[in-house]
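Here the complex is missing a single protein chain, while all its other protein chains stay put.
Up next, chain A:
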């Protein structure tokens, strides 16, 4: 497969290392060759890759790995730690000006997602932090850009400042700031027109705007699908404007997102938010560690857990995590989870966050039939406690009874049992990188 993803590649190599008792220097070298290719395929800039490989190799070939008890795990840890470090360690927050309003400029290339992200940010500030933002329509170039922001403002019931498309963007920003002060807004979010980093005239306009409104944040909005050029773009914007943070958009796509690593490496500016969809609430704080996990193919267990925590009580979430990790997951838990999980949002989205989900045939593109879930629930409810704990005791007559009790068929019961068994195996894979063959697999409600 020519365009194998980073996670697949790393998992292959790492499972090889994991499988062995000891790691030789040659192993590390071989592994790093794969890591290099994988990172390049993930669009990490080749210079950044070089540095990364050097750093990791230095650490890996040292004693830490050679003398440790589980060398493969050590290497995974080092690779992941370095990836995380490269993306900036701790997660960041949005600036707060000493004297409000806090002024935020949104800048970036054409089509990166600035306008939508500006709307999302307004929504995020208001909903999560109870702030009063003002949206500023300073993109006077792209047809209907102002209209777009106005529509978003209407949807969110957030005021939009606009002077039409015949006014100078610097002037618009200045006047917006005055209005924000007069109306005691906490945040001024300025949506600027997309532009090329090599467009001197338009870059100068941004410099003038910066001079005029003295922003507390200048966010560079970058498409997560950006290739090798991400470093040139980020570096250029940074040199000319001094960006304070990065927002990565379209991370709900299937891109590996290597640009995240590149941008952070060349600008040093933290990645603060991630856009996860077209809806206005699809903005999340950026978690470097989770991004590293995602890149490494460990799935987004943490996001899943966090989501679970929001909807489920904490105890239960911890229990779930533990059970997923140790794969001591019973049909009872499954039933419980079905109920809990349905509160979390669309199931297909959740499943995609599961580690290893991308490796299982058919799982990436599944669609969940919510009606089938009800049937599955009925089947499990018709089991005895004992049966739920130890499904292997369910014989022919028990199956008949369960089918009757749930108003389903023996075939459906069989299918559920088989699928539950496979699911448990998959859960094992989440924490233990799989070595064996991965079979195609479907939940009963797909």
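Here is the rule we use: contacts are C-beta pairs under 8 Å (C-beta built on N, C-alpha and C of every residue); 3 or more make two chains touch, one makes a residue touch a chain; residues count from 1.
What we mean here is this: contacts and distances are computed from a predicted model.
A.B. asks: Among "protein-glutamate methylesterase", "YfdX protein", "Signal recognition particle receptor FtsY" or "Iron-sulfur cluster-binding protein", find the name that the UniProt record gives to the complex chain excluded from display.
C.D. replies: Per the UniProt record, that chain is "Signal recognition particle receptor FtsY".
A.B. asks: Which of A:96, A:198, A:374 or A:389 sits in contact with the chain that's absent?
C.D. replies: If we include the chain that is not displayed, A:198 is the one touching it.
A.B. asks: From the list A:228, A:382 or A:409, which touches the chain that is not on show?
C.D. replies: From the options A:228, A:382 or A:409, the contact with the absent chain belongs to A:228.
A.B. asks: One chain isn't shown here. Among A:32, A:122 or A:152, which residue touches it?
C.D. replies: A:152
A.B. asks: Could I get the residues of chain A that touch the absent chain, sorted low to high?
C.D. replies: These residues touch the chain not displayed: 2-3, 37, 40-43, 45-46, 109-113, 141-152, 155, 196-198, 223, 225-230, 232-233, 250, 252-256, 258-259, 278, 348, 364-365, 367.
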